[in-house]
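With one protein chain removed, the remaining protein chains of the complex are shown where they sit.
Note that the chains are named A, B and C in the order they appear, and that numbering of residues resets to 1 at the start of each chain.
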């Protein structure tokens, strides 16, 4: 069994390489992904090895990247688009919402859209405006799209390959501030399903839900809570759309309490949908309302304030306390 | 007291005219709004009376319409942009989300954005693809934007004037399928606040929330329910962001039951946010979870199926039944 | 036009809106092979050698699609369609471009390319179903090499360019034809498509039907120079052709597609034509254009022009025209009965193609929907 210690960044790089080896139709497109290997070096070395026809340095236009990917998909290719930073996906909004998400339905299934749109997302890296956003709710509200967010190297390695192999368009969110965090990855393992949530820590008092960069935060909170004799069950949702909530609901029926954590603004963030669904399904088991810990309803602030803006261990624990005291 | 019987379309036309008379800085921009008066004739006659400098037939580019509006606002104008149909707002997404919504914060208040983005929204008119959408959740999730949806001629007449007078950017949603419905409008009345919800029918059993085109549907449901001896309290939310939920919560504490209705896909639609907030604030008063009646999580279907897709009287009553039986 | 900075009155006319949109005066750099009177003329760069059969074929195509269009307009008036976008006046541009395609080429239409659909062998009823609200177009885009109608202005231009990049990667000798209108040239995405096509030298031809209007907005609002000149700014050739001259359109489009297949990259074609009808059946053109303009253009009717050429040249006799007429009647009848008799889609259809792999949550919504409908005794098929 070959196990390697990988960062999320390196795992993505290897996963992309594997996907390109497995399927000659896989084409990577994006700004600076070729020669430079991407600003985060996720595609490092791939243009050298697979050529400029399969790792395409594009003109500076996100609508162009996604719109031409639609055409390549129609031609039988499997485009993997890199959006350089979360804040720069908006010029591609029209192609994503009105074209990528609907072509399969529009054509009654005759034109599948096996397109992956990779987006390094979230804050915490001390960047300037537009480099720390969490746009997942826009895509999760868009029928026809699937949205996943990875939190660790193993999911990054397998997830990117599974996303590329999927016949449906997938917005693939990468927790940029965790890119350099390491873990062991078993490169021979048989990966679990892409669209499934996972319990990453068992517990009995409160069920805590997170995805992407907030999974680590939730686990830190659980660790701290344990010190205070409180046991939190932590889920890595992994798939933001579709949501895999059955296991979550089973947990909530046990704990009676639930806290959802994400960086995106709280209003109409994923926490809203999750709270609504859990409340509807677990109404009689709930000891407290599902509580949300998210970004404030403000633009992402200048980096000197991002620690105040971002959910952290303390804010999660605060919500846990409120859930317990309810 | 001068009261006139007006359609929503006519009320908007008169409201725009009044706003242009009151403030020479008001400029209307959009596709076909001049000579043609707009595809819905909302701007009928305005270019003739106010000239081509104040009622601007623009090139065919939504990003251009909103992006130049930003510049006009910086120069001290009050642009009112018409997006011809809901489905065509997405090319303007980047300007709306990264510029309009943030310029005030970015400039620490030095650059207010008194921009109104008018969007005829919603389905039910037998149109082809992209002409029946409900994109409000995208904007309500965007910090820095305000979003209102009118449901009747009086709110249309006053609301458009209040929105134009507001120093903040507002997405102004017009229920296109109700454009031709009439009501008396007192043109001398003192209008209530723009961002306030309103009880449009009192009741005791279930609190029903709607906005825009669904208000009429909710009222029809209340009428039918009354026949079955059930009394529904119906709210016209009017403002989608910010939400004015205090009066709603007072009602829910009384009824113990709440149903939210909108046309937009249910997942991450406004119903999700409203359910989450009401549940958090009224937890101990709720006899049943807040139930949502919305569009399915599919692209808006071909018009032959829209009646199956759109929430109607029966689906609202069905949710009311479920809330009562819970 | 130049705005005087001193007054707001003249800042924003729709320039030229007042002036009627007349066909390009002869002598302008517009490729023409058949005069409005039906006389064959030569062009230094674009020759076309075409036999009588082909000429009659082009006439037949144009006559049939015009009849289809008239029938569709009538059906809409009678409430059988939700809306209809007429191609009246643009038959030569569409049939000429469509017939220039090789079988293995691929076309990306807007919502008005019924004439192109016809040349691709798309069943008219598969177009009617879209405007009836039964589906978003019933044809098979893969088999017909005719992509779905695109209603979001310009979005298809990027699809066409990306598809052409795929053709390059396959090393195939095929070309792609992207259709767009004059108004579409203002969309950012359309300009991006041209930038990409140039940058990658993609085998795509942009075929712009300049029918003078974007709904009510005249061309001058979109560009103050002829549209074909746009291409030079992006570094590839642009050419203007008389869009009511089916022979010129055929010749120019053929040449551009061949150049694309040979790896010479993109071309922009401006087919100068006129929308003789309303924008759609919902539109009222009398609000924004002069009747005299339409009269002018009727003298350039693309079908009459070819008919004159065929008759005077003795290339077709009365019998031929009678046969086409009869065919048109048949077609119209088939379209009418097929449209009126078109079954509504199964309500569950709306759930069934959202994803290639349906999600459990959507499957559950579908189940609930079926059960809910059943509760009304509506037999919704599963």
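Things worth noting here:
Just so we're on the same page, a contact is a pair of C-beta atoms (placed from the backbone, for glycine too) under 8 Å apart; a residue touches a chain by one contact, two chains touch by 3 or more.
Being a predicted model, the structure only gives us computed values, none of them experimental.
The chain not shown here is touched by just one of B:130, B:146 or B:304, and that residue is B:146.
From the options B:10, B:35 or B:104, the residue with contact to the chain not on display is B:104. Touching the chain that is not shown, out of B:67, B:126, B:159 or B:203: B:67 (per the contact rule at the top). Residue-level contact of chain C with the missing chain is found at 1-8, 11-12, 15, 165, 167-173, 185-189, 191-192, 195, 198-203, 220-225, 229-235, 261-265. Those residues of chain A that touch the chain absent from the view are 31-32, 34-37, 39, 51-54, 56-61, 63-64, 87-88, 90-91, 126-131, 267, 296-299, 301-306, 308-309, 314-315, 318. Summarising the interface, chain B meets the missing chain with residues 27, 53, 58-59, 61, 63-64, 66-77, 79, 94-95, 98-99, 103-112, 143-144, 146, 166-168, 195, 242-243.
Simple rule for what comes next: only the chains that are shown with their structure count from here on.
Relative to chain C, the chain whose mean Cα position lies farthest away is A.
Nearest to the global CA centroid, when each chain is reduced to the mean of its CA atoms, is chain B. If you average the Cα atoms of chain B and of chain C, the two centres end up 35 Å apart.
Centroids built from CA atoms put chain C at 40 Å from chain A.
Centroid to centroid, with C-alpha atoms defining each point, chain A and chain B lie 31 Å apart. Chain A has residues 94, 98, 105-106, 143-144 in contact with two or more other chains.
Shared interface positions of chain C, defined as residues touching 2 or more other chains, are 135-136, 152, 188-189, 354, 361-362.
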